[in-house]
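Single-structure report; data block below.
Of the protein chains in this complex, all but one are displayed in their positions.
Presenting chain A:
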Amino acid sequence: MKILVPVKRVVDYNVKIRVKPDGSGVELANIKMAMNPFDEIAVEEALRLKEAGKATEVIAVSVGPAKTEETIRTALAMGADRGIWVKTEDAAVEPLAVAKLLKAIVVQEGPGLVILGKQAIDDDCNQTGQMLAALLAWPQATFASKVTIEGETATVIREIDGGLQTLALALPAILTTDLRLNEPRYASLPNIMKAKKKPIAETTAADLGVDIAPRLEVLKTVEPGGRSAGVKVASVAELVDKLKNEAGVI
């Protein structure tokens, strides 16, 4: 069984982003980029399934402009076998379009499992995996925190409101990762060297026959309404007094 892992190149989660003053978007020039943290978890899970003999090949795929191959290379350094890069002009490709591109690749590659992140930490959409599942008419388990594969079935524990839910999915299926599924490995130096020789196939939306023109029009992007630091209180008594008499919340 092949496993396909879509990985997105995003602003590193440690970076405090800046909104452009003209409202046209977020400053991305010369900003540290990294693989979306949920996608690292997805790569790790795919590698563990391969190591456990449940999968034969792990393929990392990414949709994006120049330098996107660096993110695919990171997946290869973690241990993925090969990469596919869908080259685009723009970094902001909407989830619906990404899902259509991924569907075309799934049709070509025939994986038994696609593991995506539950959400990209730049657009915070939380859509792509579910959309891909719909387009393929495959079952899905979002927010996975434990995955077990036996034969043609994936048993998945999911993080839901109020607790945990267990689903059984008939393969092929779509999973999206939650934070506690696993702890991703770091790429070792030898593996980083080895990854340089692993193949990355390049394709485009046109090759795959997918229209990726955006559907939503972004009118503006602004800073959120700021919140300023309040006061430091010196004692519990002062705190309780302020909560009661100033803020009126107790």
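Everything that follows uses one rule, which is that a contact is a pair of C-beta atoms (placed from the backbone, for glycine too) under 8 Å apart; a residue touches a chain by one contact, two chains touch by 3 or more; residues count from 1.
Throughout what follows, contacts and distances are computed from a predicted model.
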Chain excluded from display, named as in UniProt, from "Electron transfer flavoprotein subunit alpha/FixB family protein", "3-isopropylmalate dehydratase large subunit", "CO/xanthine dehydrogenase FAD-binding subunit" or "NADH-quinone oxidoreductase subunit J": "Electron transfer flavoprotein subunit alpha/FixB family protein"
Options A:Thr56, A:Thr166 or A:Ser188, residue touching the unrepresented chain: A:Thr166
Residues of chain A in contact with the chain not shown: 11, 13, 16-17, 19, 26, 38, 94-96, 99, 118-119, 121-128, 130-135, 137-143, 145, 155, 158-170, 173, 178-180, 214-224, 227, 229-233, 235-237, 239-240, 242-244, 247, 249-250
